[in-house]
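All protein chains but one are shown in place.
Think of it as A, B and C in the order they're written, each chain with its own count starting at 1.
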Amino acid sequence: MTVGLTHFLVVSTLLFSMGLYAIITRKNAILVLMGIELILNSANINFVAFSRFGNFGYSGHLVALFVIVLAAAEAAIALAIVLNIYKNMSTVNVDEIDNLRD
Amino acid sequence: MYESTLINLSLFILLLPLLGFVVTLLLGKKVKSVFIFENLIIILTFFSSVYLLYSKLANFRTTKISSELEWFGFNNFITGTKLSINLGFMIDNITAIMLFVVALISMLVHLYSIEYMKGDERYNRYFAYLGIFTFSMNGIVLTNNILMMYIFWELVGLSSYLLIGFWFEKKTAADAGKKAFIVNRIGDIGMFAGILILFLTYQTFSFDKIFSSISSGVLPFNSDFWLTVTGILLFCGAIGKSAQFPLHVWLPDAMEGPTPVSALIHAATMVAAGVYLVVRIFGLLTADAMLFIGVIGMISAFIPATIALTQNDIKKVLAYSTVSQLGYMIMALGVGAYQFAFFHLVTHAFFKAALFLGSGSVIHAMHHEQDIRKMGGLRNKMPLTYWTFVISSLAISGIPLTSGFLSKDGIIASSMAFANLTGHYLFPIFSLVVALLTAFYMFRLIILTFHGEPRDIHKFEHAHESPFLMVMPLVLLAGLSIFIWYTPNPLNSEQGWILSKWIEKPTVFTPERSRFDFMKSSSDEENNIKQSYLDAEVYKEAMHSAHYPAMILSELMAILGILFAFIVYQWKKINADSIADKIKPLYNFSLNKWYFDEIYNKTFVAFTIGLSKVLAWFDAKIIDGMVNGSAFLTKHFSFFIGNFDKYVIDGIVNFTAYFNGFIGLLVRRIQTGKVQSYLALVIFSLVILLFIFK
Amino acid sequence: MNINNFLSDIDLIYPEIILVSTLIVILLYDLIFTKNKRLLPFFSLSGIFIATLFTILNFGKNEFAFGYGSNNYLLSIDDFSNFFKLIILISSFIIIHFSILSNEIKICIDRHGEYYTLLFGMMAGMFFLVSANDLIVIYVSIEILSLSSYVLAGFVKTSLRNSEASLKYVIYGGVSSGIMIFGMSLIYGMTGSTNLAEINSILKVTALSDITFLTSILMVLAGIGFKISIVPFHFWTPDVYEGAPIPITAYLSVASKAAGFAVLIRFIKIMFLSGITNNEYWVLFPIIDWRSLLVIFSIITMTLGNLSALWQDNLKRMLAYSSIAHAGYILLGLAVLSNQGLTAVLIYFIIYLFMNLGAFLVLMLIANEINSEDIDDYKGLGYSLPFLSAMLSIFLISLVGLPPTAGFIAKLYLFIALVDAKMIVVAVIALLNTVLSLYYYIRVLKNLYLSKPNERYIKIKNTSLSYPLVFILGTPVFVFGLYFTPITDLAKYSLKILGI
Partner (left out) sequence: MINFPILSLITFLPIIGMMIILFIPKRQSLFIKSFTIIITAIQLALAIFLLSNYNFSLAGINDIKSFQFVEKFRWIEIDGFAWLGKIKIDYLLGVDGLSVPMILLTTIITFIASISSWTIDKSIKGYFLMFLLLDTGMIGVFVALDFFLFYIFWELMLLPMYFLIGIWGGPRREYAAIKFFLYTLLGSVLILLVMIGLYFSSMETLADGTRVFTFNMLELMNPTNYTQNGILSPLNPANLRLIAFIGLFIGFAIKIPMFPFHTWLPDAHVEAPTAISVILAGVLLKMGTYGILRISYPIFPDITKDLLWWIALFGAINIIYGALTAMAQKDFKKLIAYSSVSHMGYVMLGMAALNTLGISGAILQMFNHGTITAMLFLLVGVIYDRAHLRDIEGFGGLGKQMPIYTGFTTVAFFAAIGLPGLSGFISEALVFLGGFGNNSIRIIAIVSTLGILLGAGYMLWTLQRVFLGNLPEKWNQLTDVDTREYIMFIPLVLIIIFLGVYPSPMLNLMNSSVNAIVDVVEKSGLFLKSIGSL
């Protein structure tokens, strides 16, 4: 059995779904952020897989690199924000932070 | 003497009282004696009208003088035509006589009122109102077109309103004024509709132009039927103004006004305007319309006569007798007795004014007591009042040597002639019955008031003959109720100058096919279309044969009535109360005026008020509720203003609630503040979108 | 790639370079002069000023920049992008003044360097975003923009609502951009390119209309929709707008929304345009019923925005919903899918810039004094603060869209476009929405003037900067309402989008 595009796509879709699931169900902000990382990485897998199997050159790889960099930056900022929240509210449970609402 | 002189003179007569009104009204507060000015004005008006009458009869007896000027107009540049709405005068003998009558009675009432109204806090305003009345009445009389007549028609309505409600502190007076105006308006709507039809058809309001168009065959909507309708609609105005059945209910109430006003407006002149209107439009009445008019007149003559039998208010009796007599005139017009109708108008104006002023004199003497059951025996205390009252009562009963005999007998004779010619025998029968009733209730009134023993000694003690200014008009008017002014032969009015020379014979312009047979012009008369049906052989013959029977029968009736009154009230051979008891239902029916007011109040008035309340509720709750209540707006109003909730509740409740709930759900529930539920919603809606657009 | 080309392309991005340089200058200045922060606004304003000059100079050039491969370019420096850059610059210019005036920002004086740096970060992100011609550039610049704004939304670290806003923003934003990049990956997979123009030429040849492609497009739209806060991607907006410092809220509601719209328009027009009809309607690839999609988005957006705004007691939150509703109106202009609709969008943005910033400015000035954004606390302010209240009324009336304010002109052009496209029903719905919106705007006016004044007397202490600024924002609202030739000219001039 050769590993083909389909396999990569299945993996990435699974990752994407798991990411979404994590984002929606996890209470802890850190875990939600991890869900976001999962989504970004599923996109990365897609880019690379398409690039490789579609003979599109290396552009997909490039994109993946960009995404990785930005994901890192985003994670840094997000963690800082979560830290600040923890300092202010003594909790990082996303569903408890709902003071701003209708 | 030129025609234009007469026109100018009539303009002068018209505007003079207006000047009096304006000056008296504006200065009334400041200058206490301004009423003298008004009186001088009216005297001047009277003499001008005498002069006008004289000039007209002396110089232009057979000519009809008319003149008009454009009031406003509409140019149509596209068709190049111009539509003018004109104001104008038309002076024929009828006008001149009527003007004289109005001015005379108006003057007498003015003078009379100087005494009668003395001490009233709005003394000057009273005279001002009399002034505007005289002005408007003159307008009705002088006009040559129906629109102008309608205008002044409304203005007399106004002055009537103002004068009936003159003592507006009294609720009954205020009510009566309102009632008079509104009931009159009902008739006026009909009249206005008639005017609309006329204008639509003929593009003019002028009587003469309308008549000439009719005679040249132009009919409303090209049908005789609509001509009939037009005539009846115009007649509706007369029904209102002349208090004919079924709109007669306002006139008795109008007696709340000062008595001189009742004499002037609600007996002699304004109420006769309806008759005058029918006289003016006589030329366009078809046979059907005339029949309708006759029937209305007949009913109006009969019903009030029965009511007058039992009334105890001196003025109410006179009021019902006025309605009854007006019914006579209207009926006379309906049966084609054009000249007698107008003649009766004139004679009635004099003797009825005398009666009212006489009753005013009594009321004045009795310190505003109007109930005849509390009077009696005044004959000696007030001889002049008494005798003038008697003469006038004789006149109204149609006893020979009086003017009333001349006119009334003529009407009865004409109705007989009409019955013979057309077979409508109800007219003479009813007119005879009414003659009987009239004689009875008038003498009942005289006997109860002047004869016998005083029933209220206290008031009787203070009673006294009225001062000169009040008695003088009585004497004058009673004098005018004598035959000699109208005809040399007391038994045959037709030979008198007023009928043979002064009152023009009517011309009928309606198509031949829609006239009564006797009004059709016979073939040999084709050359002479101007000849009136009154001069037609067939009609002359009928009149001739009816003359004596009518005279005999009517005299019989009158004397019977008087006799019966004496039997019951003077000699007390029959106890009035026991008769009343025996026929209790009929008595009550009469006493309660056939329950007209009650019926109207329970039906039309109640309906209108009820409808208005329902609509007001509908407006406030439903319309408003609905428009606001694209529901949640309503809710939001309530959000702003707490008390608006009641509208929500009263309005369209369910929808509002549902919609509010929906919006609340949408807005409140979605924005939970929880970021994860937001994201879940985003993903959910993405899936939905995918399904929609796939 | 030719180095000469590269160098000549540099010429085209001077404004961006200026912005980034200013960023660096501010950063350095902040590091070096730790005590004196007063010059920071000055640097910022001069940077913006110079960038504006270069942007204006770029008008009319209409060139692609940074090509790669066969005729693919990363950026297109066209008048359309210049227009949006101008919008961003003007709003940034005003926002700097906001920041000077804002009490919230003032109290964190030691972190001002950070503040202005991040502001320029946002600007830079937006600048690239509006000229982005490639999915990668779109993604990267959105991220630059977002990352800066996440921090700015929570700038006052001690403030609970700042922190909450920024947390929500970052999570929501992260997920949105994640979904977007996943969608982009799918597009890349199906077309083999990330360049908008190239994808367009591929779509011309191969008709892609399967559900995967549709999904990917919707995913990208979700990412962009997050930026411009259209329903159903708007949920963050009220919370973040309410939580963030007012200058940032104002900035997000104008500049970042403008940038988002710019990229949305470019995304749709460049990627999917197959032709233009005689009367300049766009014919798009029938992958999806574009007009219905956009109309549904916009109608739901404006209706929900307006309906929700009705319930708000906090003026800031109300303005957040109002900005959602306005996003709906603007999107309607795009939904017409014609140059005419596009003109309406551009005109709307010019006017929206002034009226919305004006409303936020007055809100901020009043909040500075009474420490409240609650509409009920505005009762009777019309009598103690006549000038500010009058101006606030004008801004709000303009937001409703009543003549003779400029808001009317914005709506007018929008409806002109709609009627011309025979989208009458949509126009009626939009108009009814306008009526609806009157309701909550007028509520503010009601509290200002109609309600009984509160006892306390409020006075703005220092008006030397704030009042002229309010006046400067108010003037265009009036002038453009009565004489709108300049803005329509500008909008007309800025229609040029480089692409196929």
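Everything below uses one rule, namely that a contact is a pair of C-beta atoms (placed from the backbone, for glycine too) under 8 Å apart; a residue touches a chain by one contact, two chains touch by 3 or more.
Given the structure is predicted, the values throughout are model-derived calculations rather than measurements.
Within the full complex, the chain left out of the display is in contact with B, C.
Residue-wise, the contact with the chain that is not shown comes from B:611, picked out of B:40, B:611 or B:687.
Only one of B:175, B:313 or B:456 touches the chain withheld from this view, namely B:175. Of the listed positions C:76, C:338, C:356 or C:466, the one in contact with the omitted chain in the full complex is C:338.
By the touch definition given at the top, subunit C reaches the unshown chain through residues 279-280, 338-340, 343, 383, 393, 397, 402-404, 408, 412, 415-416, 419-420, 422, 424, 427-428, 431-432, 434-435, 438-439, 442, 445-446, 449-451, 482-485, 488-489, 492. Mapped onto subunit B, the footprint of the missing chain covers residues 29, 70-78, 83, 147, 150-152, 154-155, 158, 161, 165, 168-169, 171, 173-175, 177-178, 181-182, 185-186, 188-189, 192-193, 196-197, 199-200, 608-609, 611-613, 615-617, 619-620, 623-624, 626-628, 633, 637, 640-641, 644.
Here is the rule we go by: only the chains that are shown with their structure count from here on.
With centres taken as mean Cα positions, subunit C sits 78 Å from subunit B. Computed centre separation for the pair subunit A/subunit B is 97 angstrom, with centres defined by C-alpha atoms. With centres taken as mean Cα positions, subunit C sits 26 Å from subunit A. The multi-chain contact residues of subunit A, meaning those touching 2 or more other chains, are 20, 23, 32, 94, 97, 99-102.
Counting partners per residue, subunit B has 667-668, 671, 673, 675, 679 as the residues that reach two or more other chains. Partner subunit A is touched in their complex by these residues of subunit C: 135-136, 139-140, 143, 146-147, 150-151, 154, 157-158, 160-161, 163-168, 170-171, 174-175, 177-179, 181-182, 184-186, 188-189, 192-194, 238-240, 242-243, 308, 311-312. Within the complex, the subunit A residues that touch subunit C are 12, 16, 19-20, 23, 29, 32-33, 35-36, 39-40, 42-44, 46-47, 49-51, 54-56, 59-60, 62-63, 66-67, 70, 73-74, 77-78, 80-82, 84-85, 87-89, 94, 97, 99-102.
Here subunit C touches subunit B in the complex through residues 167-168, 171-172, 175-176, 179, 211, 214-215, 218-219, 222, 232-233, 235-236, 238-239, 288-289, 292-293, 296, 304, 307-308, 310-311, 439, 443, 446, going by the rule given at the top.
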